[in-house]
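First up is the structure itself, then whatever we jot down about it.
Note that one protein chain is taken out, while the other chains of the complex remain in position.
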């Protein structure tokens, strides 16, 4: 995980569990380079960072262009620790005055960002303090990312199941591998309600009818279909995806931050109220306490869910097969 | 109309003019199987049901998966009696605790659901009592269908003109025959305003510019175009449409009703206020009292409108031809 041995020399700073890497030759922004005020919460996350490996890497390609790479092999599930690290990431983005573009991608083959970690204790997630918006940490992160005064881009290769779809919807833009991206809001298929706001976001993006097809159908949506529905901005040939996103991010990173921030601020008047993401989170937690979801997840586990293999690769199919 | 002689044995119950059919082997839900409380209104609709044939059939493929089939040959127009039967259908859907998916289709070749019956007395429609939402019966039905805690699917083969388009927009999802589906909001072309809410629903679904093209152009929209605009979820080859919808409905019918209902409830926060459908209805009724609409409908009638033939088949074309 430590990248200081790579040919490009970079400085690395731990913020919570996330490693902030400054590429040599660029000054490190104050928010990342200087220690954060030693509040109780920061101290706590720093302690955790020592004990737990980073599941997210924040690399500054330049002061204006950051890359956030999700890296929790083998299947990029999101547990409480990753949620905590996303909190650190968004705090760093908000505090920095030079960052203009943030690209989210994955270091794990076949997974952009996957469903939640069902082997973690639910209390470790529900016991985390609310974020600055007053929402629990995951919807808090998503809302803050949507409102951050920078351009955010999801580069989607592999599965974007549940949380991965939700971070895509929170980003300003998304570009997906035509061959390798799979979007999925699979929750209803296992007896759950999605926790990160797709009920609020998808209808505005792709229309109520296609939003309900995605949400109630709970099936896998390949790159082409996601593009046709407007679920992602564009699906590109896998071989061209990285170069396209790098060029697009580099382009925007040269534009004026004030103009980016104020344009985005005015676009954001069309957002659903943040409270809708809170309502979705509450419904998600409530669904997890019901036998339907418990039985559904258990049945999936019995078929190989939650580890590399067919049940993860073809989750949409398996959701239609589990006995009820 | 009576299906008890078909190979599959089914129980049939009259609710208003609608026949509720229970496939043998599945218990009949309480709401359908038991007599409704003998209120004055129910008694009235039951009486009417004896005198008038069912124009809608409600078949329970399973307790969780219902099919509502529109069957008013030869051209599937909607008069006051059909509106009354739609009221019974939605009451049955709302009252049942097991239904999770309802598919709307047609038994009449070339017509999914057509325009209103202009040979009926307008008073028979406007004299009906408001529904539980406080709206007149047709917009009341549409609003309640949109808010019902089940997944609703329009299977569109043939013309969905006016009312047929409006029920499509009220359903959660829609799948159309690529060769045989024709969407149409034809009202402006004949001097009317649409009565079932497309002004409220279409802009959110397909964008204001395409909504106004559909509404002000009043032309026929074929399956491919409807899919490209997002007017329907997908257009499929006619030979594949039924199997696709059956598989999709069967899939959802196995998912947890609580998860379906709460996911849909949260999606529905993006709906326009119900009152907008009331305003549309009022404008529709007002338009019918004006000479422009009276003359337009009369001119169409003179060209063969309202019976099988070219004026119905190519309504969009004929709307451009009637003298003004």
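A and B label the chains in the order they appear, each numbered from 1.
Quick note on the criterion: a contact is a pair of C-beta atoms (placed from the backbone, for glycine too) under 8 Å apart; a residue touches a chain by one contact, two chains touch by 3 or more.
Since this is a predicted model, take the numbers as computed values, not measurements.
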{"item": "Residue, one of B:188, B:221 or B:236, that touches the chain absent here", "value": "B:188"}
{"item": "Contacting the left-out chain in the complete assembly, out of B:152, B:165, B:218 or B:233", "value": "B:218"}
{"item": "For subunit A, the residues touching the chain missing from this view", "value": "151, 171-174, 204-206, 230, 232-233, 248, 251-252, 254-256, 258-260, 262-264, 266-267, 269-271"}
{"item": "On subunit B, residues whose C-beta touches the chain left out of the figure", "value": "187-189, 191-194, 199-200, 202-204, 206-213, 215-219, 229-230, 272, 276, 279-280, 283, 286-287, 290, 292-293, 296, 320, 324"}
